[in-house]
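Before I ask anything, let me first share the structure, which is written out below as structure tokens.
One protein chain omitted, others in place.
Labels run A, B and C following the written order; every chain starts at residue 1.
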Amino acid sequence: MQRKLRMAMIGGGRGSFIGAVHRMAAALDGQIELVAGAFSADPECSRLTGQDLFLDADRVYPDYVTMLEKESLQPVDKKVDVISIVTPNHLHTAPALMALEKGFDVVLEKPMAFSLQEALLLDKKRKETGRELLLCHTYTGYPMVKEARARIANGELGIIRKIYGEYPQGWLHTFLENTQHKQADWRTDPARSGAAGAIGDIGTHIFNLIEYVSGLQVHQLCADVNTVVTGRKLDDDGAALLRFNNGASGVLMATQVAAGEENKICIRVYGDKGGLEWHQQDPNTLLLKWPDRPAEIVRTGASYVSEAARHNTRVPAGHPEGYLEAFGNLYRNFALFLRAKASGQTPSVVVADYPGTTEGVRGMAFIECMINSSRSSKKWTDLTV
Amino acid sequence: MQRKLRMAMIGGGRGSFIGAVHRMAAALDGQIELVAGAFSADPECSRLTGQDLFLDADRVYPDYVTMLEKESLQPVDKKVDVISIVTPNHLHTAPALMALEKGFDVVLEKPMAFSLQEALLLDKKRKETGRELLLCHTYTGYPMVKEARARIANGELGIIRKIYGEYPQGWLHTFLENTQHKQADWRTDPARSGAAGAIGDIGTHIFNLIEYVSGLQVHQLCADVNTVVTGRKLDDDGAALLRFNNGASGVLMATQVAAGEENKICIRVYGDKGGLEWHQQDPNTLLLKWPDRPAEIVRTGASYVSEAARHNTRVPAGHPEGYLEAFGNLYRNFALFLRAKASGQTPSVVVADYPGTTEGVRGMAFIECMINSSRSSKKWTDLTV
Amino acid sequence: MQRKLRMAMIGGGRGSFIGAVHRMAAALDGQIELVAGAFSADPECSRLTGQDLFLDADRVYPDYVTMLEKESLQPVDKKVDVISIVTPNHLHTAPALMALEKGFDVVLEKPMAFSLQEALLLDKKRKETGRELLLCHTYTGYPMVKEARARIANGELGIIRKIYGEYPQGWLHTFLENTQHKQADWRTDPARSGAAGAIGDIGTHIFNLIEYVSGLQVHQLCADVNTVVTGRKLDDDGAALLRFNNGASGVLMATQVAAGEENKICIRVYGDKGGLEWHQQDPNTLLLKWPDRPAEIVRTGASYVSEAARHNTRVPAGHPEGYLEAFGNLYRNFALFLRAKASGQTPSVVVADYPGTTEGVRGMAFIECMINSSRSSKKWTDLTV
Partner (left out) sequence: MQRKLRMAMIGGGRGSFIGAVHRMAAALDGQIELVAGAFSADPECSRLTGQDLFLDADRVYPDYVTMLEKESLQPVDKKVDVISIVTPNHLHTAPALMALEKGFDVVLEKPMAFSLQEALLLDKKRKETGRELLLCHTYTGYPMVKEARARIANGELGIIRKIYGEYPQGWLHTFLENTQHKQADWRTDPARSGAAGAIGDIGTHIFNLIEYVSGLQVHQLCADVNTVVTGRKLDDDGAALLRFNNGASGVLMATQVAAGEENKICIRVYGDKGGLEWHQQDPNTLLLKWPDRPAEIVRTGASYVSEAARHNTRVPAGHPEGYLEAFGNLYRNFALFLRAKASGQTPSVVVADYPGTTEGVRGMAFIECMINSSRSSKKWTDLTV
């Protein structure tokens, strides 16, 4: 495929946070070009957004149904390959199903759907249609997260025994949804966000990071999920004791009321031979800890890192890569995967390493398990899917 | 009292870790002199230890009973004021009770006793005898821990909502008790350590730190306590979801199997106005975090700190103070307290700020609650005492 | 101008480091599209690079002269706006002069030229032609560098007294130029790099950062420039005592033989009211230090930062931005500047804030001054231009 992949976007109109992020991430590597969009439920906003982005006016649509129908009829030299869906949670499943049915591959914001049921439906549809789906668990795109996974996978830490995962934020420490704050508004609204607030928004991220890095699965948990800010309709805080399928235990913490915190997602994993620690606020560093020799500072871009880390790095060591690069890694791997598939090649392991519907279904099951456990007087609740 | 306080020690013979720490902490400020000791159950070890410490041979005893009896008969210009007890947990209560009965004030290692029942007995005896007891929860002696407590007490963080307390260590990640390791040996032995291993040894420290800094009390918890290393007789790992008496929630983590960790005790507290964070591995820094202005790096010895922090600091900012200084603060405050009491003066608030039997009883109740909760299939267990 | 800016590139063929960086930086914000290139002195390499980038084959050229001639004849709806020159130092001036003469705006890698004389020529030509030139001193593109400059400019630190600037790298600690290493090869070759090695390559960066952040000018310096690795033809290490035009003093350090260092550029500035510190390896943090209150951790994306920092930030606080984003800020501001100019508008102050020929001339004067000073037995050498 000797051309850029063509992409259309659903959502991400003026004022959107994550839509702009997706566009930058997709643009970064010159693999994808945005050519169409239905950017907002408000047609005028969609039109203006298209204009901001220098798109052809006739490929900017007032709604996603129109777009998917019209774009599916484009000639082969104009037709989009990928639909990127960056709407709130309640508007994930319908456009994604339609896109898959129309034969497009899909990029989807997390959490995958409004409910576990929807997620299972989407997973089924994807398999039926044979299309691909990228679910944007960004944090797994960081090179040092890849490195952490690689180190554990190759046994350097030994048998994993203990995992601490946390994601403290502070931005919802006040009743922000009362202030016309677009991001707070939908995220705290059960009709648009789903059964969970913080647990869905950021709990799923740290849950995904824990399972991705450790290679383990949570099979039981005991949760305490809270709504701290008065008047809020969904949870804004939670924690859980975890039990893993290999017998390890762990703790998961996610909160949006940690006043003064930014986005301090962090994971620590300990095996019988050593431990590791990664913080998103210092993303190019992975600490390896050993009982009987000095801790090591593993760095993005260094000569000694794994193939997985190297593949997801763009610049030499000492040139900090950040959130957009991690996000870009998801898009780049997805593009390279589709490109290989289109050419009849088998994508390499490092290219095929992006989150999809399997991770999405696990995430939705996690949300439901957390909510159920928190409401239960029983200690342990099974997480099965 | 125009002289140094005189102290005798029970335990702390050659090869002891904590006995040496107590002696350095007590010596640091020139307020206390060690004049007698029953350093070991082995009379020869006791004798040699006394010799190492340049003590008069006739004040080095083969056992604590002999010492307490003989020392209680010393003339007033030689008589010791304070008995410092640094033995394993099962040997706390008997010597402490006897010392109190003989009219001595007491310094005691934590956890306070072998069981909650013993702790309550000791608390009762202390009150009956009118003597004083210092319980060595060292971490509350750090200036920046005092500062954290002061900031919360004066309302700077607003209403406290969330607390994360953790104490990861790695030294017991192998079956060390099988290798003639003195510290590991008794700490993993139910007959000497009590009902808990890690939870008693370090869980009580982080529990105490949480209650001390926040000024709150845990009133319910849900625990998962584990024995990770095969063959071990007591727990070496645990975590708990916490509920506080003001409605706040929290998480407590304590483990001795985090391979590669040293002694990484850390506390984070969030209120509705801001948050704070303190790490023992960078003890002279207290981070204050604010939603709408830069986080602040509060430092030991700075001009702007609280009276509590200032009182517990010896050198100007930029001259790192550490563990022995924090430990020394306990001893110094205890000595100043006793000195004030002896002079009929009311000790100042900052001098009276040392842990005692109240904290000790809470700690023992915490241990029992953790063990009970972990064995229970019920989610929440009350922590009452 | 309701379209993306069109860009052509000179240099940056397969295997190039900085060419790929320029392309990612230019693509990130959807303001610029790469449409043409003469990527290598080797026509086949140029062709293959164009193919990698999905360019039209007829706009990929075997050499820059051909490209500039042909592209200057394109119709207005295809014609490129900007020529980006990413060749080694000895190939900066000729293509830049020709591009300016042909009516293109220019993006140019640093240091600006092969010699101060060339730089002055280029500056003159730019003024004569009325075109614009962006010189890629990337580090000034970081939001927290902008913040540092803003804080000093508004007097928060008071009168500046002391500046420490350093740029330690380790990659040239061995005789790497002997190993077919493309980057090392030309950078250590006087015929391609110019009068200086490390001083030109990274010394100019830290020099530029010092003058940019402080708003001051170095007017005298005393340098010790060394060639540490045996066999090397140019310097790989240097340091200088600095005197500024306001009476402040400082120290500049730049080395490429600090084995084990990545790219640890850092600046510290002290005034009579406070100090600041910025490290590229933690780029989203700016430390402000005060004599009588806690140091402050100023963060990219925070609510309280300057307009200059905010303008150069893409994502909310806690989503790390890095080197490519800083580089992207240079391109974005340059694009917005050209866009405003094309529309007859006055670019805002924050948009006009990108390095150009003035900074380039200062940089070349710095190089010559360092080399001259180092060879002199006189203590101070004037830096005038």
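Methods note: a residue touches a chain if its C-beta (ideal position, glycine included) is under 8 Å from a C-beta of that chain, and two chains touch if they have at least 3 such contacts.
None of the values given here were measured: they were computed from a predicted structure.
Among B:Met7, B:Leu34 or B:Met67, only B:Leu34 touches the chain that is left out of the view.
Considering C:Gln117, C:Asn178, C:Asn245 or C:Ser376, the position touching the chain not shown turns out to be C:Ser376 (whole complex).
In the complete assembly, the contact with the undisplayed chain comes from B:Ala20, out of B:Ala20, B:Val65 or B:Ala340. Contact with the omitted chain, checked across C:Lys70, C:Lys102, C:Arg161 or C:Lys341, is made by C:Arg161. By the touch criterion stated above, the residues of subunit C touching the omitted chain are 157-158, 161-162, 164, 166, 168, 170, 173-174, 222, 224, 226, 228, 237, 239-241, 243, 249, 251, 253, 255, 257-261, 268, 270-275, 288-291, 295, 376-380.
Subunit B residues in contact with the hidden partner, per the touch definition given at the top, are 2-4, 17, 20-21, 23-24, 27-30, 34, 51, 53-54, 169, 171, 261-264, 280-284, 299, 301, 314-325. Within subunit A, the residues in touch with the undisplayed chain are 288, 292-299, 302-304.
Here is the rule we go by: only the chains that are shown with their structure count from here on.
With every chain reduced to the mean of its CA atoms, the largest distance from subunit C is reached by B.
Distance from the subunit A centre to the subunit C centre is 34 Å, each centre being the mean of its Cα atoms. The distance from the centre of subunit A to the centre of subunit B, each centre being the mean of the chain's C-alpha atoms, comes to 43 Å.
Mean C-alpha positions place subunit B and subunit C at a centre distance of 55 Å. For subunit B, the set of residues that touch two or more other chains comprises 288, 295.
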